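Heads up, one of the protein chains got dropped from this complex, but the rest are sitting where they should.
What follows is chain A.
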Amino acid sequence: MALPRHLKNGLTPLEIEFLAENEMIEIAAAIDTKRNLELLGGEVASLKPLQVNKVPLWMAITLKKKQKCNIVVPQWMTIESLQKSLKEEQEQDRFSALPYHYMETAQLLLENACDDIPSADAVRTLLKDLREARQSKARQGVAALGLAYLQMDNIGLMEINEIRPFFTKAFYEIQKLRPTVNANEIYGGTQEAYGGRFNGSASVGSSVPETSRFNASQSSRN
């Protein structure tokens, strides 16, 4: 394909941000729309002042810019919750449970609705620490590369998109470096022998939505 290289490997950060804008978020509206809002993507219940309304993030930001609402900070983005997540991140091998679009949502909120976030600077710092902790965890996933697949539960879309080009390429190269595996597969297999060695620090049991799993299925060269 004649696409430039940075577009070949999945989505760009801006595209991901666009996807994240479809997530629902709670706002305290300052206007009364009187009726439900019919949009292409579905209906949004009518906005009423003095009560919590659920709207897509993009609408919340648009209203916020016109000063027609206040955005209610999501539970996971409060200081206490972030501190908990950070602690979990540092103590456990697995990724802590954050929303699939946490980076994008946080970025958009911090940029557009800074005044609605209590102690926004602390939130910003915590998010940065979280991101760094998670990045180093993703890096450890490299060590587990090369087997059937690599499971990283709870990883965000932005994060997975960031490591995808590197990981898929590396995975492919490792596959090429082991001709013996392919030979074994032909003769009915030492699957367990290879499956058993898979013990990535990034791998944990699955209780997460399918979308947040990173499965690079084994490429067959036969």
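Methods note: contacts are C-beta pairs under 8 Å (C-beta built on N, C-alpha and C of every residue); 3 or more make two chains touch, one makes a residue touch a chain; residues count from 1.
Heads up, the rule we're going with is that contacts and distances are computed from a predicted model.
Missing from the rendering is one chain, named in UniProt as "DNA replication complex GINS protein PSF3" (options: "Dolichol-phosphate mannosyltransferase subunit 3", "Cyclin-H1-1", "DNA replication complex GINS protein PSF3" or "MMS19 nucleotide excision repair protein"). Of the listed residues A:Met24, A:Ala45, A:Cys114 or A:Ile174, the one in contact with the hidden chain in the full complex is A:Ile174.
Annotation for chain A: contacts to the undisplayed chain at residues 5-6, 9, 12-14, 17, 107, 111, 135, 139, 142-143, 145-146, 158, 161-166, 169-170, 173-174, 176-180.
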